[in-house]
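First the structure, which I've put down as structure tokens, then a few questions once you've had a look.
All protein chains but one are shown in place.
Take a look at chain A:
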Amino acid sequence: MKIALFIPCLVNQLMPDVAVATLELLEKLGHEVIFPKGQTCCGQPMTNSGCYNEARNTTMKLLNSFKGVECDAIVCPAASCLVAAKENFHEFDDSPEAEAVIAKLYELTEFLHDVAPIPAFSKAFPHRISLQMSCHGVRMLGLASGSEFMGKPFNKVEAILAKIPGIEIRYPERKDECCGFGGTFAMDEGAVSAKMGKDKAWFHANTGAEYVVGYDPSCMMHLDGMIRRQQLPVQTRHVAQIINAAL
């Protein structure tokens, strides 16, 4: 397939390794990958604070960078940004061109589970990981059923990773409780955000895992900062990095 990468601003600037891993793994799977120019922030920091007017320009700029781009799918390695982009594109533009872009938007694990599954992993990843089931991926994107849900449980992220030879998957206590990042929440409500992050960091470390693995870079950045402040013996990785290492 021909895939256009959607690399959110945070990943582009602060976690380029995640973007590189995403690109490499998609190439290894035989896809043609392009990176449309002109991408910027999806507007989430503004719209999450209720500031829609302030978000319009940046959202539209991001949307325009994908309009008319020839591809089968637009793939993003950040669940929360993807949800916000979808919602904000809808909010500011109801043209057929915008609809065409929205219809092609996928979060990376969603894409690898629903659209183009990985046939087989060629390398082992003989490590214990603790999965960070971030909120927007679970409760808005449906990457997994939330712990509140009493229907038939599912977990697309686990389903993908479980196929990697040698991997051992664990979950922290209070499996999908929010890590406390919450965008500007981390600054507005510093004390509560930090306490949530600290609890989450310890719950992950208590699994004895070597890596905390997640699909939401902003949560991972917050957790990484907490883990290092608490000096816990565990490191953070993005799912793309684990998958890429096993291909």
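Criterion: contacts are C-beta pairs under 8 Å (C-beta built on N, C-alpha and C of every residue); 3 or more make two chains touch, one makes a residue touch a chain; residues count from 1.
Keep in mind that, in the parts below, contacts and distances are computed from a predicted model.
K.L.:
Tell me the UniProt name of the left-out chain, picking from "Dihydroxyacetone kinase DhaL subunit", "Lactate utilization protein", "Amino acid ABC transporter permease" or "Fe-S cluster assembly ATPase SufC".
P.N.:
Of the names offered in "Dihydroxyacetone kinase DhaL subunit", "Lactate utilization protein", "Amino acid ABC transporter permease" or "Fe-S cluster assembly ATPase SufC", the one UniProt assigns to the missing chain is "Lactate utilization protein".
K.L.:
From the listed residues A:Ile3, A:Leu23 or A:Leu143, report the one that touches the chain absent from this view.
P.N.:
Residue touching the absent chain, from the options given: A:Leu23.
K.L.:
Based on the whole complex, identify which of A:Leu25, A:Cys41 or A:Leu131 touches the chain you can't see.
P.N.:
A:Cys41
K.L.:
Among A:Pro172, A:Gly197 or A:Gly214, which residue is in contact with the omitted chain in the full complex?
P.N.:
A:Gly197
K.L.:
For chain A, enumerate the residues touching the unshown chain of the complex.
P.N.:
Chain A touches the chain not shown through residues 7, 9, 11-17, 19-20, 23, 35, 38-41, 43, 45-46, 48-58, 61, 135-136, 139-140, 146-151, 174, 176-178, 180-199, 221-222, 224-226, 228-229.
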